[in-house]
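The complex appears here without one of its protein chains, the remainder shown in place.
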Amino acid sequence: MLDRDAFSAWLNLNIIKIEKGNCTLSCTVNSQMLNGFDILHGGITYSLSDSALAFAANAYGYKCVSVETSISHLYPVKNNQALTITANEIHRGKSIGVYQVEILNDENQLISKFKGTVHISKDVW
Amino acid sequence: MLDRDAFSAWLNLNIIKIEKGNCTLSCTVNSQMLNGFDILHGGITYSLSDSALAFAANAYGYKCVSVETSISHLYPVKNNQALTITANEIHRGKSIGVYQVEILNDENQLISKFKGTVHISKDVW
Amino acid sequence: MLDRDAFSAWLNLNIIKIEKGNCTLSCTVNSQMLNGFDILHGGITYSLSDSALAFAANAYGYKCVSVETSISHLYPVKNNQALTITANEIHRGKSIGVYQVEILNDENQLISKFKGTVHISKDVW
Partner (left out) sequence: MLDRDAFSAWLNLNIIKIEKGNCTLSCTVNSQMLNGFDILHGGITYSLSDSALAFAANAYGYKCVSVETSISHLYPVKNNQALTITANEIHRGKSIGVYQVEILNDENQLISKFKGTVHISKDVW
């Protein structure tokens, strides 16, 4: 899935672990990812979380589409920091799955907390 | 602000209008923005919304930081589509502001609905 | 639906208008609805919004269940205030619907903004 995902490739996402419902990724912040205050753009934090959600939810083989997600931004992130992104399954029913994603910086501070709801289709991807 | 915002520049964001509390932006989807299902990565939709939130909230001159945001993804977006991003102020108190952002595709379909809460500091940026 | 809904009855909800995807309700705050700061408990604001969501989404005749909802609390509400609750459909697909609900006080101030996602089943209720 990552191979065909152009934007996740641009993010330089590395997969540490993927299994049904859970995954761990890593990423190093670069200067193209910063906003006008010279810290990591919130859109990157979200994108890392959303990719982790997609990998965890789709690991069962059935196509899952994100329908509603929210993210709390807790700490600013600086250039060159190494981030660890962890997605965990909170709930998986017949048609709805709920996942949380946490991102830690290299000092083990929680920089964001994400919750995402996916719709689970019957299509294999 | 956009000039110093490296990731918004990468997104090819164009400013159509900015005023205190509101802004309108445009953007054309390119192939680097797609995910593994060959549609626009949800992280881009979020990033466009988050930049619009930042421009609208910071237009008063006081530094605003996004604390909690949520987005509903309503329609898939294909490569080369032109998007219009509109941020509106719902509420602005002394220390908290709330904004909504809608993105339309070039057929005027609502592709996402975003709500964001910012903390308003007393620092001028 | 309201007739069988014990908690909506406790809330003294009045239906002003219900049609497919939209509804308008009214409610007057009483002293049992207040929290420890002597203002309306956020749970009541949410409950009014969630009932409005349910009435609007279920008005098509198919059973809809709320899966993920968020609410911004914008203004404190005092005892005896009359509230108007309005639900509008943002999106209705095959299996997912998205609605927003706004509550105004009797001075026409927006006191809360709610966004809710429902799963649409094929069961008639």
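Note that the chains are named A, B and C in the order they appear, and that numbering of residues resets to 1 at the start of each chain.
FYI, a residue touches a chain if its C-beta (ideal position, glycine included) is under 8 Å from a C-beta of that chain, and two chains touch if they have at least 3 such contacts.
Computed from a predicted model, the values in this text were never measured in an experiment.
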item	value
Of C:68, C:89 or C:102, the one touching the omitted chain in the full complex	C:68
Option touching the unshown chain, where A:8, A:58 or A:117 are the choices	A:117
Contacts of subunit B with the absent chain, listed as residue ranges	67-68, 70, 95-96, 98, 117, 119
Positions on subunit A contacted by the hidden chain, ascending	70, 72, 74, 90-91, 93, 98, 100, 110, 113, 115, 117
Missing-partner contacts on subunit C, residue numbers	1-8, 10, 31-38, 41-44, 46-48, 50-51, 54, 63, 65-73, 125
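What we mean here is this: only the chains that are shown with their structure count from here on.
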item	value
Distance between chain centroids, defined by C-alpha means - subunit A, subunit B (Å)	19
Centroid spacing, where centroids are CA-atom means, of subunit A and subunit C in whole angstrom	31
Junction residues of subunit C - those touching two or more other chains	70, 98, 117
